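Only one protein chain is missing; all other protein chains are in place.
Going in written order, the chains are labelled A, B and C, and every chain counts its residues from 1.
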């Protein structure tokens, strides 16, 4: 069950970075949703490697195939099987990690857990696993756009290392995000981020950053009391992504620096419905959406793979040094933007169906 | 399913703050674990209201009854049903919220979701719901202490509003935490926190804070790749708690300010096993425990219930003002300390059993 | 998870036959369903022991208490906790089975699985566990009656030992069933069954029988392709009941004696909708309801507890003899009638909600 997500819109991903391919099954997709391989491809293309000079140069075509669940370009209500073949795998580049653990990677923990690992790449811990998530989420987004008027999910880079962007989440648009290769809608910050990432690459170093995500058009009432709160499932979704170290919703950690009198969101009537004047809650109260924009942030640590020699140990417990080779991102954050959107869409779609069940 | 947590050590909680009581069923507890009502009671007593001058004065005895699953003080392998009766409920104190929504509470969202709510208190959104979690976690901790040498989970207050404590998570002890009513092991900070909470209460205001939690003795190999990463399930567990706005593990959001060369944890051999020299990873790599201390932090917003008049709307959409009455915590953070420990124990126990299954 | 049933209308039962009590939590019940303890009690009274001269004389009042999830006699959408205290437990009657395994009971298998068992009665294997199922199903039936016009579930005794009843499942009514203490709507057969059960009791022996169940008013479209077929979930539900050995739907095992030309149900238009002329399918095709009556049968073996000396072994592996004492049913089938209805209702209610989710 480690590779399944969702209660009713249930996604199962499979695939190692080096092997036959990667993919996903969606079980529980409503019937008669129009979907084509091209629409899924468009989302995959956004996360694909090799898109710009600041990301890995691995060149995967990532061509998706819909193997089942769709007939005459409409979903059947039965499982969709989505597959992408691995093409540009170069396992020989990983030969040195057959016998040593890369620091802050999952090499050691996989070995400890399973007593075996696919050392020809990152295996399931590779960012390549997210192909299946993005493909499945393309379908989830289509379901939501069919069923929920005004639904939109949009993520962007909020900071890279120590460079912070200024972005208004209530007005930012997809075109603002996509105008820079770093996916930061603040042009000035974007330009400095790109330079800095290039510098880091040159130094064989890496950086991380923060992604902010806004989900618009979510009706009041999605999410469940207690354990399956909307923010709890979003937190799980985001911390399930490689390289993430933190999640906060609405006011987040900053809320701890405020008093209740400052922080409470007063209710008021606007456009004939209950609204909040401020949105420190981040669109969720008591685990359930309140109709305001859902806003959250995710922390991505600096990429563990750096082109410098690092101290580590071998699989047999000898001290050694290891320097990465291969093609790696000096900063995964720009490519993680569509992945954050994907996970948010999976959470919302699942909760939408769950709410339908009792309505 | 909104009220269930865990895959194998599965806890189902029930109960509103005002009603017959609150409780939990544990399905999947291993057999022959010694447990008594007294041991569970000890944990409940730590989260109980009315313990000190800085928390709510609601005086619930919170006496737990084990209704099933235990025989001769040993678990049977069958479901444990744990029940606590509500005693000191004063529904009349809530009469005004029958017709108006408290700002930043779950009143509106429950109404939007269900078209009905138990307005005699916070219902399922009340912190009282956590009684069932703490009771169940007392059993989880007992399971872990029986099966995992050196297992210990310990949380403490790291900050209240703008007062930060200095605490070394690798050495802090339970007695350090419990020596102050604010559950902060830094005596100087603790004293200032207590004063400030009293000030806030006097002003009819409220504050939040950050809880840090360390889990010791977790063996390498717990947690699952991909969606059910240990940090993902911890994040979900913590964001499922009332009033939480953020979660971070290890270096957390701070990691985004570091480079990869600074952030990577070098491996080394120590005491005959693979260890990391630093612990920015927070005890988890690729979703799986690496044997180091698991360290995470949770942000709690300031309590929504404040004793001041606030703008809101009625259930029929009229503007109105509302001031809380009743007995409320000006700061929930000290009482949340054992609850954070409880959720951590539930996550670890569940993953321990999941790992056993494939071992 | 051994004690949970259902995907969306999820029931968790708890309780041993000798202990604090028995009960159930329902998680996922839709909101605003009118329900009272009296309605649940009415169903519990039908399964209660001590009702007639042909069943066990254990006299449990079985008074149900709704501890949560209901407010002003309407469901809240939150978990319902239903509890019944054990009253007339006489553990001393079971002292002899502390050290010996009753043949064809679960004593040995529980011991083998858990290394411990509550020998003061049947523990979780006791028919008393079904109290929680019946209580939960009373709520499920109320949900279905609110949402599905014409919904009705009705079971009856089809045979006892070698006495077969003649009953038309398409016309039989509850009053026909309840007019005899054996719950067989064929008066002549009923009278012979009662006599035979009394004879068996006198001889210290026991008998089983077959229960047939008809579910009316189920709309076309409930059930899922592949694993969660409606008949698959019904089969699981029925085989999860104590003392059951078989399940068949529609033509059942008899279908294997027919040819396809005889067995296929021709479609025709009737009352403006698609109907089948015959109903060998038993209301289900490809796992999904087709709008016809759902008809199935369940085989109950003769009660394992008999008042005769039987060969067995002790917990330490010595040959011994054991004769039951205590109060037992010479035939559980009449009391199982409402329990079969209960499980059918739980299956249909769960699939109703699942279908709602994608509609």
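Throughout what follows, contacts are C-beta pairs under 8 Å (C-beta built on N, C-alpha and C of every residue); 3 or more make two chains touch, one makes a residue touch a chain.
It should be emphasised that the depicted structure is a prediction, and the values quoted were computed from it without experimental measurement.
Visitor: Of C:37, C:74, C:148 or C:313, which one is in contact with the hidden chain?
Guide: C:313
Visitor: Give me the subunit A residues in contact with the hidden chain, please.
Guide: For subunit A, the residues touching the absent chain are 1-4, 8, 10, 12-16, 19-23, 25, 27-28, 31-32, 65-69, 71, 74, 76-81, 83, 110, 113-118, 120, 123-124.
Visitor: Contact with the hidden chain only, please: which subunit B residues?
Guide: 8, 28-31, 77-78, 225, 353-354, 356-359
Visitor: Considering the whole complex rather than only what is displayed, give the residues of subunit C touching the chain that is not shown.
Guide: 1-5, 7, 13, 101, 103-106, 108-110, 112-113, 123-125, 129, 159-162, 200, 205-210, 220-229, 231-240, 242, 244-253, 255-269, 274, 276-277, 280-282, 284-291, 299-306, 308, 310-313, 317-319, 355
The rule is simple: only the chains that are shown with their structure count from here on.
Visitor: Take the average of all CA coordinates in subunit A, do the same for subunit C, and state the distance between these two points in whole angstrom.
Guide: Here the centre of subunit C sits 46 Å away from the centre of subunit A.
Visitor: Let me have the rounded angstrom distance from the C-alpha centre of subunit B over to the C-alpha centre of subunit C, please.
Guide: So the centre of subunit B lies 39 Å away from the centre of subunit C.
Visitor: Distance from the CA centroid of subunit A to that of subunit B, rounded to the nearest Å?
Guide: Taking the average C-alpha coordinate of subunit A and of subunit B, the gap between them is 26 Å.
Visitor: Listing for subunit C: what residues touch at least two other chains?
Guide: 8, 28, 31, 77-78 - these are the residues of subunit C that touch more than one other chain.
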